[in-house]
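The complex is shown incomplete by one protein chain, all other protein chains being positioned as in the whole.
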Amino acid sequence: MRRKPALPIRLIVYLAILFVAVIINLPFFWMLVTSFKTEDAAFTIPPSFLPTIFDFRNFVKAFELIPLARYIWNTLFVALTVTLLQLIFNSLAAYGLARLRFRGANVVFMILIGTLMVPPEVTMVPLYVIVKQFGFIDKYRALIVPFMSSAFGIFLLRQFFMGIPRELEEAAIIDGASRMKIFVRIILPLSKPALYTMALYTFLAHWNEYMWPLIVINDAKKQMIQVGISQFVSGWETQWTLRMAASTTAVIPIIIFFFFVQKQFVEGISISGLKE
Amino acid sequence: MKRTFLITLLVVAIAAISFAAPVKVTMWYAQTGIYSQTLLDIAAEFNKLHEGEIEVEAVYTGNYQDTMQKLLAAMVAGDVPALAQIEQSRIGQFVDGGAFQDLNYFIDKDPEFKATLDDFWPRFIQANTYEQGLLGFPLNCSTPLMYINRDLFKQAGLDPDNPPKTWTEVYAAAKQIKTLGEDIFGYRFGIDDWLLEAYIWQFGGQIISEDGREMLIYSPETVAAWNFFQKGVREGIFIFGVSGGNELDLSGRIAMVVRSTGSIGYLKQNVKYDLGATTMPGQVKEVVPIGGANVFMFSARPEAEKEAAWEFLKFLTSTENTKRWSLATGYMTSRISAFESSEIQKIMTDDPRYALTYQQLKDSAVRRPWYGPYPEVHAMITSAWEEVMSDPTKDADAVLKNLHEEAQYVLDDYYF
Partner (left out) sequence: MIRLRRRTREALTGWVTVLPALFVQVIFIYLPLAWAFYVSFFSWNMIRPMRYIGFRNYERLFNSADFWNSMGVTGIYILGTVIPSVIIGLLLAALLNIEWIKGRGVFRTLFYIPVITSMAAAAVIWGWLYEPNFGLVNYFLSIFGINNIKWLSDPSYALLALIIVGVWKRIGYNMVLFLAGLQTIPKTYYEAAEIDGATPWKKFVNITLPLLSPTTLFVFIMQFIASFRVFVSVSVMTSGGPAKSTQVITYYLYENAFKYLKFGYASAIAVVMFAMMVVFTLIQFRLSRRRVHYQ
């Protein structure tokens, strides 16, 4: 096994990491602190890092003013459904592109990757028209169906699948296993870190989606969390502390979730022992 | 047997009539928080009164700009709502494209309502009248006020009860206030679109000709206005910033700032200093823009739906409801009768600061430019303004001259 370096080096490494962690989290910390402050205390010179009192009133008020819990639930449903569908569609396509030889595979890959380069600002209008043709307006389907697969996910998984040693597969083929069986039995279990990563990013993207739900959803009861939070913003005066409380509420579940799954990114089944 | 059949038929018929689906009216609005709640309450009350006949669904559509995006997507798909709240400077191309319904069509058919039309503030009706007719009804309108940090005034030996009336006086007061300290500023300003318009007008300049086809911005008056503010920044007695304005205002280091009348409540609640207010300063002219949004009806909707929407529009702007709206939000009432009601009058006797906006509305408020190409022209003005204000050595004259030419090109192109 590898040895630990000497104590001073370890200390320096720890300090460096801690330093970056603190710097990088100042904005978040600021948001957190602000959500406990009263509006007038939010802006003092010099800036104060601690709220004068630990005041949960902003959170209570944020929940009172808009149906935050409902929005969270709606968004959870949509984002999870999209994530699940993408896991299936993307991993399938990525497997085909990474492992199966067929004419046109490269073109297909380029076509799929090309979607990343389409500016959504301009396709939003025609997409709305298409979604309307399908009769999806004001339905969750409008938030789910167009996003069942993504170039991001396909690309990520393809890169990962390509790193898996071919010998594993070839042995299975000789044993007469079908391609699909190999995919499900060998490739997928070996790719847990990538699958988790993709799932997390997909979930996050849809959790934070604002413009598209605003455009296709009309019924207030069906609305998504980011649109809900925006209700503390516009008009003449932004209620900053309320907005920060609502934003904090939207972020904290994901932080907790991440903390518990982050091990999966790195401690999925390791391939190391398999290849020599 | 026959009788039962007939009775059944009758019952079915009655049921069919009484259960006929109510006419659905959708209204998109860009209001949040208490504003939104008041609107929803009014809609709910209306629905109760018209149960079975009309059902109004009020939909939150983000801020003014997001609402535009949603409206345009809907426009292309043929999905526009019957009513929408749209911010004043964004309506031009809808007006030019004939997207809005002329409300006179309904008013003429409604003598009872027509008789009360002059109960609306005349300047609001003026502001909503276009070549195509009366297109909008006022909902959330406001004018800019000058807010004053009375504590700083006193510390600098100025009389807060006699605040500056002209920009020259603002400059003099600001200069005196600056002596209080390096991080104290006399006047704060940013890039708020309606204030940029106000400054130019107040110094006697103009932006666009009445018909919207000719740029008039490059004039000695506008140059003087821009030089005035640039000088204030250069000398450090004014402070200019594109962001962080609200924080500065609350911090108590700003002696004077111009903000919406709608901000009174917010500022009163959140500042720690003695807050004063006065009408926005003039210079050559006393003139302020009417900011905010109006409600418009889309002509593309079916007749029955528009009739129903008209009922709601009347309800929304009735004396009772405009009063309620104003009490809840701090925006101006759209009707004089509401303004004269004891509740509104009481607010103003309790706190005279609330009366200022009505004074401006009577004396000096005008409609903001609304023309189709104006948003682009406006963006160019903002950019030029930023250039001049962020660089104290920039030659305002040259920048304005260039701006004028380029903006004229945009106008020509639009009307081509």
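Just so it is clear, A and B label the chains in written order, and each chain counts residues from 1 on its own.
The criterion applied here is as follows: a contact is a pair of C-beta atoms (placed from the backbone, for glycine too) under 8 Å apart; a residue touches a chain by one contact, two chains touch by 3 or more.
All figures in this text were calculated on a predicted structure; none of them were measured in a lab.
Looking at A:N90, A:T202 or A:T241, the residue that reaches the missing chain in the full complex is A:N90. Among A:I137, A:A151 or A:L242, only A:A151 touches the chain left out of the display.
In the full complex, chain A touches the hidden chain at residues 2, 4-5, 10, 13-14, 17, 20-21, 24-28, 30-31, 43-47, 89-90, 92-93, 95-97, 100-103, 105, 108, 110-119, 121-127, 130, 145-149, 151-152, 154-156, 159-160, 162-165, 179-180, 193-194, 196-197, 200-201, 204, 208, 210, 226, 229-230, 243-244, 247, 250-251, 254-255, 258-259, 262-263, 265-268, 270-273, 275-276. Along chain B, the points of touch with the absent chain fall at residues 65, 68-69, 72, 75-76, 90, 93-94, 96-97, 99, 183, 191, 239-244, 247-248, 251, 253, 372-373, 375-376, 379, 382-384, 386-387, 390-391.
Going forward, only the chains that are shown with their structure count from here on.
Interface residues of chain B facing chain A in the complex, by the touch rule stated above, are 26, 30-33, 35-37, 57, 59-64, 66, 69-70, 72-74, 76-77, 79, 142, 183, 246-247, 250-251, 253, 260, 262-263, 266, 269-272. Considering their complex, residues 39-40, 42-45, 65, 124-125, 128-129, 132, 137, 211, 214-215, 218-220, 223, 227, 230-240 of chain A touch chain B.
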